[in-house]
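Below is a structure I'd like to ask you about.
What you see is the complex with one protein chain gone and the rest in place.
Each chain carries a letter (A and B) given by its place in the written order, and its residues are counted from 1.
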Amino acid sequence: MEQTLTLLVLDLVGCFVFALSGGLMAVRKELDIFGVIVLACVTGLGGGFLRDMAIGATPVAALSDWRYLVVPMTAGLLTFFFHPALGRLEPLVNVFDALGLGLFVIAGAVKALDFGLSPLAAAVMGLATGVGGGALRDVLAGRVPIILRRSVFYAIPAFAGASVAAFGLYAALPASLAMAAAFIVCSGWRLLAMWRHWEAPLPRGSASV
Amino acid sequence: MEQTLTLLVLDLVGCFVFALSGGLMAVRKELDIFGVIVLACVTGLGGGFLRDMAIGATPVAALSDWRYLVVPMTAGLLTFFFHPALGRLEPLVNVFDALGLGLFVIAGAVKALDFGLSPLAAAVMGLATGVGGGALRDVLAGRVPIILRRSVFYAIPAFAGASVAAFGLYAALPASLAMAAAFIVCSGWRLLAMWRHWEAPLPRGSASV
Partner (left out) sequence: MEQTLTLLVLDLVGCFVFALSGGLMAVRKELDIFGVIVLACVTGLGGGFLRDMAIGATPVAALSDWRYLVVPMTAGLLTFFFHPALGRLEPLVNVFDALGLGLFVIAGAVKALDFGLSPLAAAVMGLATGVGGGALRDVLAGRVPIILRRSVFYAIPAFAGASVAAFGLYAALPASLAMAAAFIVCSGWRLLAMWRHWEAPLPRGSASV
């Protein structure tokens, strides 16, 4: 029970941080107050929505627990009123974003396994949970999703972490060990990639295709 | 039973009007005849699709009742052949759009409550039902969704109306009273906002972020 509570708190923290990133994007697009709140909610909740609709966990979690709605709404309101301060805190926001990514991919993989999916499918659902909200945010804002463009920062660590969680739990590793390893792989990689400016291979001669 | 029939007719009217707006957007993007029909259907049915997939009401309503498919297809065909006349009728179309928004948010909130969601979640689903189709229309047409940009006209009245319906019914108000109040709040606000050119607050200094 205590573990469930811990997971819930971590999930809500991830949701809050992701919602901040959506709110900041909305401010940059000069959306008005409700547009900021809506984009914050879509970013914070979109990944879990996609996962729950795909695995059939309906009504989706965000609609079954009021905290999943209130947290990103609050993040959107905070972004609207305090975005200059948040902009200055962007390095900190990025760190939280990396931590949020780790939490989301684990939560996604665990839930997918609970619904009877294979470890590979659970890893894909962990990836979708971690990057789905940001992809929706970018599509709504009219940009090619950053998860497609900067995969070393998002998609690769998300899939790696989700795979560690999914295959680790499937192989009956102790849950806390599998989750801790997954979190370190995903969020650690994401932080290292930011810090060291890693880049993923591009297709040969892609610019000339 | 009679009330159900009334709701169905109102829902189909809303679907028809929303489909017209999708068809007009398609004509402006110079899509061909089938593109016009498809965008009309996506706009008329998208909100309900999202709601039904999120709450687990599958197969979604639009697939369970042929009238939900025939109505927006007809609207698309009419737009294709008579769009110059429809363009001249745009003020009238906007009024119908405002009425359709009211009908959709109520239908969405009521259905979500029926599926056991909390009033807050039902209000969010009412919002999604009302603005989801238009958001899909805009994303497919390559625009930032108008619900993010002009929230005083769409998102705020939609959420206000959906909240009145959801919390009113949850509080066991007479259904007809709660729905009438919700309709007046949503569609009345939308019409007033159009008529008086209301605007929602923008973030401070957002242009310079």
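Just so it is clear, contacts are C-beta pairs under 8 Å (C-beta built on N, C-alpha and C of every residue); 3 or more make two chains touch, one makes a residue touch a chain.
Note that the structure is a prediction, hence the values are computed from the model and not measured.
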Could you tell me which of B:63, B:92, B:177 or B:192 touches the chain that is not displayed? B:63
Given A:67, A:88 or A:149, the correct residue touching the omitted chain is A:149
Subunit A, residues in touch with the chain not shown (by the definition above): 53-56, 58, 112, 115-118, 120-121, 124-125, 135, 139, 142-145, 147-152, 155-156, 159, 199-207, 209
For subunit B, residues in touch with the removed chain: 26-36, 38-39, 49, 52-53, 56, 58-60, 62-64, 66, 69-70, 80, 83-84, 87, 139-142
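Methods note: only the chains that are shown with their structure count from here on.
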Fitted rotation between subunit A and its twin subunit B in degrees, CA, nearest 5: 120
